[in-house]
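In this view, the complex is presented without one of its protein chains, the others remaining in place.
Right after this comes chain A.
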């Protein structure tokens, strides 16, 4: 119920923002042919697409369409919105999912290692690395990586999800993965820093706690404490952060997909925004909101698995 309200708010706000946008969808559609089209023809297109109705009527029509399971027609791709989203999402989820998983695993491991012995050489090295990446803008890092690995070294492809000029079906899995490496690595770097810092902070607190002192009294080593107690305790902040950053990851993927010309959902969002494709933009906004909400829902249920003190009965 609350989820539906959230989605409705997201849709309404996005719609309002698009209405305020200075980009006229018909101008954007026509492009350079704008001068050759008469006002009558423009009015015809507007009528065809339903732009002549007042905004409130447009929105309510979109809503009633949505209730019957129809997301509308994307005029820039000339396809149903649901098709565009599902195609794009299949590519994006590969990029987003692997980047997210990589960030979570690497960030968590680095955080545990750094926090296990506060002030050690390893800790200082990891912290220094994390501070640097945490303060680096994603798109800049992406461009640097592109320059270094694709242009100078030539190890990686420069763009897209597969070689240009080859039909999508003919691209082998290996080639696809090859095209994924650089965007995934760059996107993962974005998430690693935050997860490492939070995991490390929890680990440092644990190492100073009565729990660690008691474990030391039992003859446990630092590694033992990090392995048995640390992983349990530090996974709470790591999970919170990982699922809460799903939205951020979507934002990051928009930039990354632009830089690497990767045809995913992020790129479609930018296209939809620049060319005022209202149904597509609304569809993507709804879909993203749904995705992030489900992520948070998963995080909430994972807490209960890890920390028995958080239970459903409590308000």
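Operating definition for what follows: a residue touches a chain if its C-beta (ideal position, glycine included) is under 8 Å from a C-beta of that chain, and two chains touch if they have at least 3 such contacts; residues count from 1.
The rule we apply is simple: contacts and distances are computed from a predicted model.
The UniProt record for the undisplayed chain lists the protein name "Nickel import system ATP-binding protein NikD", from the options "NADH-quinone oxidoreductase subunit H", "ABC transporter permease", "Nickel import system ATP-binding protein NikD" or "Cytochrome oxidase subunit III". In the complete complex, the residue from A:220, A:244 or A:290 that touches the missing chain is A:220.
Residue A:233 is the one among A:88, A:198, A:233 or A:275 that touches the chain missing from this view. Considering the full assembly, A:211 is the residue among A:211, A:244 or A:290 that touches the omitted chain.
By the touch definition given at the top, chain A reaches the unshown chain through residues 209-211, 213-220, 224, 228-229, 232-233, 306-309.
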